[in-house]
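Worksheet: the structure to be examined is printed underneath.
Note that one protein chain of the assembly has been removed; the remaining protein chains are unaltered in position.
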Amino acid sequence: MTSDPKAARLQKVFPVDLDKFLPDIIKRNYGKWVDRKFHGAGIIEHISETGERVFTVKVAMPPNARLSADTLEKFADIADRLGIGALRATMAGNLEFLTDSLEKALKIKEEVESMGFPVGGWGPAMWGINSCTAFLTCTTSVVDSPSITKALGDVLKPYFTGEEKLPAKLRIYVSGCPAMCAGGTAIDIAIVGQWGAPPIIREEALSYCLPPPKALEKIAESQVFLVQICPTGALSLRREGGRVKLTLIPEKCINCARCKENCDAFDYDPENVGVAILVGGKMSNTGRGPRLGRVLIPWLPAIPPRYEEIVAVVKRVIDVWREHAQPGERLAEFIDRIGWQRFVGLVGLEKVHAVYQRIPDHVRTFMYFRQRYEAWRRLREGI
Amino acid sequence: MTSDPKAARLQKVFPVDLDKFLPDIIKRNYGKWVDRKFHGAGIIEHISETGERVFTVKVAMPPNARLSADTLEKFADIADRLGIGALRATMAGNLEFLTDSLEKALKIKEEVESMGFPVGGWGPAMWGINSCTAFLTCTTSVVDSPSITKALGDVLKPYFTGEEKLPAKLRIYVSGCPAMCAGGTAIDIAIVGQWGAPPIIREEALSYCLPPPKALEKIAESQVFLVQICPTGALSLRREGGRVKLTLIPEKCINCARCKENCDAFDYDPENVGVAILVGGKMSNTGRGPRLGRVLIPWLPAIPPRYEEIVAVVKRVIDVWREHAQPGERLAEFIDRIGWQRFVGLVGLEKVHAVYQRIPDHVRTFMYFRQRYEAWRRLREGI
Amino acid sequence: MAAPPGLPPPEELLKRADEMLRELEKGPWPSHVSELRKTRYPLHVYGVGLVARKSPWGPGTVRVKYVNTGVLSRWARDWVPNGGEETHFRVFHTPGKFWKTDFIRQIAKISKELGVGLIEIVGQTGAFVINLTKDKAEEMVDALREIGTDVGGSGDAIRALNACVGPALCEFALFDTLRWYAEFYKDKRINDAIATPGFPYKFKIKISGCPMDCARANRADVGFIGVWEGAPEVDQELLRKKIEAGEVDPKELAARCPSGAISWDGKELRIDGEKCKKSMECIRRAFPAIKPGKKIKIAVVVGGGVKGRFGPKLGNFIGYLGPNDTQKAIDLVFKAIEPWNNEAMPKCRLGDYIMIAGIENFLKKADIKLEGMPEMAKTGDEVPYAVLSKEEREEYLNLVKELKGRA
Partner (left out) sequence: MAAPPGLPPPEELLKRADEMLRELEKGPWPSHVSELRKTRYPLHVYGVGLVARKSPWGPGTVRVKYVNTGVLSRWARDWVPNGGEETHFRVFHTPGKFWKTDFIRQIAKISKELGVGLIEIVGQTGAFVINLTKDKAEEMVDALREIGTDVGGSGDAIRALNACVGPALCEFALFDTLRWYAEFYKDKRINDAIATPGFPYKFKIKISGCPMDCARANRADVGFIGVWEGAPEVDQELLRKKIEAGEVDPKELAARCPSGAISWDGKELRIDGEKCKKSMECIRRAFPAIKPGKKIKIAVVVGGGVKGRFGPKLGNFIGYLGPNDTQKAIDLVFKAIEPWNNEAMPKCRLGDYIMIAGIENFLKKADIKLEGMPEMAKTGDEVPYAVLSKEEREEYLNLVKELKGRA
């Protein structure tokens, strides 16, 4: 194809050599773990059939799991000194120190905590708050998830460290926009940035997102990329003489942000922007199994740096859950058991759901034309 | 208001005097029934705490429960001779003879059967076939339910009389058009006439359905009655100069027939017309409770007088149910238990449901924008 | 409606109509055609419709003084050779639809003298239907009123009520469906809403004595269905006898209970009232050893219907009345009607309106409060984005202000 030696880059170097990347103690006990013990928040003892043990110490990272190289090196030092010379990043953005005795684990805990990084999670506790990158690096963000995460963490830390108990696992995902990079909505509490009002089109920047004029002439309006990606048909292209005009029908827009994700010409007014808070999602097959979260409140302003409105709602949800849930009951199962209305009432947001009853007429028609979900109790469930 | 003596007609004469309309034996035992025995298909013995007994003999009526006054009088004679001097029409269009001994009940059975009216129903049997009036009197019908009912009854009679056993109750509703006057779809098997293709507008007849020209001028297009009743927005009114034109967008039409029900200017071509067959509905709270029927086949031609296609499918559904259902299991519960796919496969119509997977794009968008029903097995149900 | 394409010439058409009709007189099931032959109903019109595969009837008119509902009239379409006409009345049925023989003979007489000798003994809503000849309409109304019933229930009005036979003939009846039927009819407001159309669409009321729902109340605009609280009542003694006699299999009872409420330990059958969903499965199998419970309630369902604007719907359960609450039940009907009548588009059934308004908003507007009202219409959306008005957003903000104080 080419003689450029850089073309070799098309063959990726994947870190797949288990032998190379796994610590020795892990290799020796790979697949041999027979039991585990929890030693307070954040520490697990894994017991192998070989008799060996590995202790993991789970450490909260700053929002968006951002570390300086300096701090990372300090952690490496601790891992060498008190651990088995290895760390691992968890799936969800915490850092696990690995060691081989409880004392060392407790020592690690002490040291990282003195550096300002709390140890905690596992079992009936907050396991962490996941944040996307948002204003740190992202062009499409509408609210800044890392600072929201910080504001939440400052208030919720005792649930992470185990100072305050929770009924079950709690995780929070904070995403700066509807792309939901923090992991979506299938989690206990999800906070999702959204535009509030339909996008504003900046005519002057639009040409970057459209095919060149010559090519555009040959494409049917409905086939133009920007028109196509809008899932509701809110965007349409009209040709006026030689010029084209992209129009947006606000009534059709659902604020999904797909246009924005694909074209920088879509803008918004910070006044309208806010977050939706969803509750009761989960991925795990425990309880009644995985499910998507549900909107508890479709909009709240996101006012840095303390985001008091968001923090208040999250705190309140947790308080209600703590007070009323059975032991072991995740937020999802708790809401299922007591019912949405009661839950919303306990939180103090009874009035909120009125909005969900508004469904535009054309939508309803079709929704009920095909398989319809039953919105209200039928006799059988009622009696 | 007026001195016309006929104005008294606005005060209806309702037959509400229980004392007058109920037979004496019924009055004596009103609310005192303590037990009942079934004596073969069609005969129930009701036992009162007073010791008295009433036997009811359920007799199938011709389609659409149409009787000549002559026949009705003959029945009255039988009721006087062998019964307690009273009959009752059932909810569902059968006729019940009332008497006070099993012999008389059996004698009644003999006599009505010799007149050509079978006795049957109750328990695990066909309780009857309900038909709307359709071509007998109705202007909006697209197929003729009474003759379909006749064709079905001729084949299904043994299930009514008990000569052939069924797993549970079976009732069939046959409606001549989507108005579903035979009782809708919440029944074991529902047959519903439908247009097949979008309506044809007869311009020349339209003016009868529109406000007078002067009034029409003042009404917004979208507020015109005919435009309003279409649930999908398939109908729109355009003013062209002084004239108005009603246009129909076939892609939006769902063939609900509401336009037709409200305006005789909507026409159809008999070639396109057919019936949908739905299965697995019920009203009763037995089993898993009331539910709407589901389309088994969305279209079949309705060819009088024998309607072979319709009869074949109904017969096949019943055969499959008979062969595979547990005792006491209504069609709805049977389908629930074995699953739709397996059911459809057993009937031999696997390919039919492909059509249900086609949902127009705009519909899908909105359907999934709001509360969505889960179309496919999730992990939890799958494993 | 236009003549279908390719219709044969009149003579041929009538001939084929006749063949068609004859064919429909064959076979073991009772034939409507055979019955129609005994009447003056214009059978050729029907036959022509069958051949044409199109309804032969077009809308006709007949005016009957001060009778605004229940009268329907048709003319044969212009493509039906020899034409024909058809007019019929919807007539209120008796409670329980009992017809004593003298009443039958009165009906038959009226039908023969003023009509064509044809009766639909019960229509699907619960009325019966009597054909007449146009010029006898006024007389027919008076004759029917004379014998104690009347014409009514079509158009955008309350329709003929329907109630199951209930205590008159059924062991399962949990309340007096026929008294409810009578009380409803006696109410002046019901009378007026039957006599004169004026609602956005038709309105149906149905009453079933127990969860078997023989009157299909769960598909009415407002339906009433008898239920009970807690577990069915078990007469252990009698049950044991039935088991010994082989009439009842206790294991089957437990297995067939859809809510898992029944347990059988080899000696005694126990039912968990909390779990029982009133399926009647145990009752119908072991009656009267197992009977409905004694504490009776009337479940109220609203907004059912076969089609309307948004397609088929079963009723929405909204709570309970007591078995003697007929007046409250009638009030409830009119409370439900009010916002619908004020706000709904034409040809929206109550259920369609409820879907538009949202059931909670509807219940609020209708000011309906019942014992045991279920909670909450809908859980939150699964979709976290939406276009929201400034007002809405402010509302949310205000709601949360209070919480902020608490946090």
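As written, the chains take the letters A, B and C, and residue 1 is the first residue of each chain.
The definition used in the following text is that a residue touches a chain if its C-beta (ideal position, glycine included) is under 8 Å from a C-beta of that chain, and two chains touch if they have at least 3 such contacts.
In this text the structure is predicted, and so the values were computed from the model without any measurement.
Colleague: Thinking of the whole complex, not just what is shown, which of B:I26, B:L166 or B:M180 touches the missing chain?
Modeller: Of the listed residues, the one touching the omitted chain is B:M180.
Colleague: Of the residues listed, A:I43, A:V57, A:A86 or A:L296, which one is in contact with the missing chain?
Modeller: Touching the chain that is not displayed is residue A:A86.
Colleague: Where the complex has a chain not shown, which of A:I43, A:V57, A:V142 or A:L246 is the residue touching it?
Modeller: Only one of A:I43, A:V57, A:V142 or A:L246 touches the chain omitted from view, namely A:V142.
Colleague: Counting contacts across the full complex, list the positions on chain C that touch the omitted chain.
Modeller: 260, 311-312, 382-384
Colleague: Given the full complex, what residues of chain A touch the hidden partner chain?
Modeller: 4, 6-18, 20-23, 26, 30-31, 33-36, 46, 54, 56, 60-73, 75-77, 79-80, 85-91, 93, 95, 116-118, 130, 132-144, 146-147, 149-154, 157, 176, 178-186, 202, 225, 228-229, 231, 256, 258, 262, 264, 267-270, 273, 283-292, 302-306, 328, 368-372
Colleague: Which residue numbers on chain B touch the omitted chain?
Modeller: 178, 180, 185, 190, 192, 194-198, 250, 253-257, 272, 274, 276, 278-279, 292-301, 308-309, 311-313, 315-316, 339-342, 344, 348-349, 351-358, 361, 364-365, 368-369, 372, 375-383
Criterion: only the chains that are shown with their structure count from here on.
Colleague: Distance between chain A and chain B based on Cα centroids, please, to the nearest Å.
Modeller: The answer is 50 Å.
Colleague: Would you mind listing the residues of chain C that make contact with two or more other chains?
Modeller: Residue numbers touching two or more other chains: 211, 218, 277-278, 309-311, 314, 378-379, 381-383.
Colleague: Send over the residues of chain B in touch with two or more other chains.
Modeller: Residues 231, 285, 288-290, 369-372 of chain B each touch two or more of the other chains.
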